[in-house]
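A single protein chain has been omitted; all remaining protein chains appear in their positions.
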């Protein structure tokens, strides 16, 4: 059998459609037919050559939902369900070693020193070649954590759980709002929308979103946001005042940064109450510095300024459950669908911010 | 090369000395020369045929410290240190799958559904045979988590970290006393002594031990116990009164059960303050029931009655650090050393409670 | 001004309508007109003389929502909002000292050694007499924690947050389900219904309820229960099998006991997965014992068996936010409304289990 994939051969050049042999899965592996592959903002960064982890040529795509074609040996998913051919599955995009300090002693596998990621740290020069999701098929290596999806669900909708959903889950796993809390979300992209969903799912009472696009802010309302603030039609001081009004003058209990720009951090940490938490999730790449007043911004405020990096299987499981429980909302998130062959169009649209979430359908 | 091990071939019969071929370690494995093997209370239960997990013939011994003889491929320990031939190592006695609900979603690998244990769930019928520590050599399988020991330390002293130390660490990982807390430890055996050490290491102010043997209670004092109560020379009511006196009438903040008998539970939960925690660690085997008054013992008290089962690598690491930081105290714990060939004597001594901790030296 | 209240003068006898002088609030106090008073299951126990905390004659009623009539001095609510005459308020039924071990060192004010409760530990022999909610007015003492209600809401619906809501919140504050978890609720009364609501509000995926009344089980579905099991039309073994099927053979992650009977505990702890938590909330009074197998039920399972006793202001705040966010559902909870003068009818209906939640309207 043959299959094609969209291959990144040279930075800043269009991905090239290449054909590969589809062989029997190597020992311990699983062959999966891709049903939907997510286009992530960081795919654009990789395409542009801004991510030092890459080894060309490679198949992009770290977000995937697929159907099991062939198992080399019996496989049980993370819930204890036996996986059979024909099952729909999603998987942790990162594969971890289980034996390093982070995995074994600190139980923070997202930080595993040996973690590798489908569609990021893989090359298609090596057997079995297909290790990215911009492809008709992918091979899942033995250490991959898989979740079998028993619900009938559109794979294109579920795929967002893979990366932005799981990473946002990581943030809320580190610091959950209490029931009744106020939560600020900065940036209404996929991470921000997941943040609204998680904040409401944990019982937050007032969820406020700051963003710059009306369509996205409207979508935040559908996801449960109580107040949305357009950063073009409000000043920073107006936003501050409004948030103080909502929070009896204190500031929010928790803020989630989903922008990836230092100006957001600079504004956001001042909107958190004393003793509150600022979760910075939006930086997938270096994007500058922020100036912090050690006394006023951090110590006197008793602030927790918390960075959030990638995710692990616990977080993927949270995100999958979130999507499956709110499927009608997350359908809205998928604004664009492309044939796999049109991956270059999808990347351009992402680069030009013409889409919230694009999905490739092989 | 040949090596011998002490093999359990028939329950309730003496272990038999058998010779095995020592081959090159299979792919991904490590061959380790045993320097010290601990004799655990549960070894006696296994010998007696009371543990349903066994598959005879098998080599007992789940506690071991050894020296690396040969590596089939490069191996890095859980701290990120490269392991070389000649290094002294200790390892997590349980090998977990990394992919099940407990490992991947709940991050509680001690509960892994596929966990297997050296010297418990292994048989010597299968290659590479040597999977227990009552042996001159052991093969460590690829998924084993290893800690390299850089300190000069008597292996016989360190070996106690493997099982009783790690399991006690699990209890204190679930619920750590606060600095200043009062802690009750029931039962001054290896788990109880580790519990005293952990309680003091976490800053407990008053550590009280109830036990029945003067030598053991004296050792508890060396480990830092502030008050020891002989259960033969005090009544239950006297002990209760004394503990209330020490704790301003409230009862202890935390109690650790390291006895394995329902009568200890029955006494102990009444000695915990409202809102406190009762950590039950001592039951390695079924040993009867306890009658709990739902209102008075649990709900009105706001009690946490917490079972503690085995341990994972985080806990082993805690226990290893505990022993290495208090090596002079833990030397006292090792009351008896036997030649490996005298394993049957060691088991009998353990059965007759003539020892606190016995260690086999191959 | 005069006001009347329903007074418990003799156990097992009807409450008596008595008139009291309404004076200016003493220093630091607030005079509140009762808008709705909840009838709690424990009111029946008190009426029957089964609660040792009482001091007759007294005005029952620890659940209340009211309107501020007069403030002796400025008062700010727990959110920092100034309270004015005419405001609608709810308050923590327990008043705590702030200075004991539980309040100041352990931050568990629900366990405060000096906690007293409106309508439970108060007598109407002492000034200012009106300290229970089966009354037209109540005086709130200086240490009372008050929440001002800015939403337009039916006071009869909100009143359930006071006791059953806050106590259930306490349980979920101790142990929150993770997003995606399975939760079992035993007993579909007010605590059970709040438990369903909290479980869903924290992101539980599968919420299963066991109960004995069709109407209550149907209401559980409205509150979000995914599976309801009638204990009259299913056997214990059938329920166990069904719950194992739903949870991939493991049992639920969290169970909440809201029955108050040992048989529920006996069944429930066996339905929790290894490493899971059993939250026992339902015992307001002594009601018998349970037999626990130390090894199988607790230690080998790594179970947390956690008692939950009353609540504090954090929990009241959680419950108030829960009701305000789900007001249509909680309207269903209030099955019966009585004039304050008919308090004896309401108590009888509660005793005969003819109601889920009854509320008195002065």
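Lettered A, B and C in written order, each chain numbered from 1.
By our rule, a contact is a pair of C-beta atoms (placed from the backbone, for glycine too) under 8 Å apart; a residue touches a chain by one contact, two chains touch by 3 or more.
Computed from a predicted structure; not experimentally measured.
Considering B:171, B:320 or B:359, the position touching the chain not shown turns out to be B:320 (whole complex). Listed residues C:104, C:127, C:222 or C:263: the one in touch with the omitted chain is C:104. Within the whole complex, the absent chain has one touching residue among A:22, A:229, A:281 or A:360, and that is A:281. For the options C:131, C:148 or C:314, the residue in contact with the chain missing from this view is C:314. The missing chain lies against subunit B, touching residues 79-81, 169, 172-173, 176, 178-180, 198, 201-203, 205, 248-250, 314, 317-318, 320-322, 324-325. Residues touching the missing chain, restricted to subunit A, are 101-102, 105-106, 108, 110-111, 180, 248, 250, 262, 265, 274-275, 280-283, 285-309 (touch as defined at the top). Residues of subunit C in touch with the missing chain: 76, 78-80, 92, 96, 98-101, 104-107, 113, 143, 145, 312-314, 317.
Following the convention adopted for this analysis, only the chains that are shown with their structure count from here on.
If each chain is reduced to the centroid of its CA atoms, subunit A and subunit B end up 41 Å from each other.
The mean-CA centres of subunit B and subunit C are about 42 angstrom from one another, to the nearest whole unit. Across the assembly, subunit A contributes 79-80, 314, 317 as residues in contact with two or more other chains.
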